[in-house]
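Just one protein chain is left out here, and the rest sit where they should.
The block that comes next holds subunit A.
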Amino acid sequence: MSALGELRSIRGSTRGSPRKRDNRAALVFLLPWFGGLFLITLGPVAASLVLGFTDYNLIQPPEFNGVDNFTRMLSDERLHNALRVTFVYVVVSVPVQLACALGLAMLLDRGLRGMAFYRSAFYLPSLLGSSVAIAVLWRQVFGADGLVNQLLDLVGVQGRGWISDPSTALSTLIVLNVWTFGAPMIIFLAGLRQIPVMYYEAAAIDGAGRWKQFWRVTLPLLSPIIFFNLVLQIIHAFQSFTQAFVVSGGSGGPSDSTLFYTLYLYQRGFNNFDMGYASALAWLLLVIIAAFTAVNFWAAKYWVFYDD
């Protein structure tokens, strides 16, 4: 028997009953997850799709109303405003957040002393950022008598009620999101570690300075990681809810300047007994996020470099 044949027979034997038993065991272990998937995720998702075509006030049974909910979206000015607010939030906060994350990751990558401490310290806001406590804190920090104004007062600048002024309220939420750059930072840090030192050495020998090394070595080799973070953070930003809900007290105010899409959806569903329309809105959000992600993947062909 040739060596190859022997190998085959060994592999053949492992394909027998023990593996099948393994599979069965795996399914048993996965059962709780499947239960969750079908009962808590897919079931409600399907239900909301059906509800999206109904007039449903939460108390009386839903009534089928065709595509009324979707045609209504065309003339819903608050929805258009919510879309505008959400787009601004995504388009501004995600790139700034990623830039901060990358910058800090590169600083930390230079092997500072006590690096584990800094890494944790910078990561902390990510864990806290979408929590209610931080949003409440934000209210205090950016309030008329808050920390920011007290600091500005020290340097003689007249502050203002940042979160109660429609021209600045959204900016405070963007700052809050940028501040939670820890998760992408950790991923960037791991990505930077993967770049072989020899590329930098070679570049240095060829006379490339720091900037050139960053543009020609770091960025291209890191581009898959950047892409990953970009997709993830965009999706995450579209779904932001807690910050706006807490900071604006659930209103999306002042004068709808922080009315995130999800917040509007929530208001329609739970404050205005308009769950059919809210379900339709949820599906529109899904389509929007899917479209953004698709565009991202399409554009990735032109700038993401896979080194393999």
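Convention: contacts are C-beta pairs under 8 Å (C-beta built on N, C-alpha and C of every residue); 3 or more make two chains touch, one makes a residue touch a chain; residues count from 1.
One rule holds for everything that comes next: contacts and distances are computed from a predicted model.
Engineer: The complex lacks one chain in this depiction; which UniProt name from "histidine kinase", "Pyruvate ferredoxin oxidoreductase", "Sugar ABC transporter substrate-binding protein" or "L-lactate dehydrogenase complex protein LldG" does that chain carry?
Structural biologist: Of the names offered in "histidine kinase", "Pyruvate ferredoxin oxidoreductase", "Sugar ABC transporter substrate-binding protein" or "L-lactate dehydrogenase complex protein LldG", the one UniProt assigns to the missing chain is "Sugar ABC transporter substrate-binding protein".
Engineer: For the chain that's not shown, point to the residue among A:87, A:118 or A:273 touching it.
Structural biologist: Touching the chain that is not displayed is residue A:273.
Engineer: Tell me where the left-out chain touches subunit A, residue by residue.
Structural biologist: Listed in rising order, the touching residues are 40-41, 43-48, 50-51, 56-62, 130, 143-144, 160-161, 163-167, 236, 239, 241-242, 245, 248-251, 253-256, 262, 265-267, 269-275, 278-279, 282.
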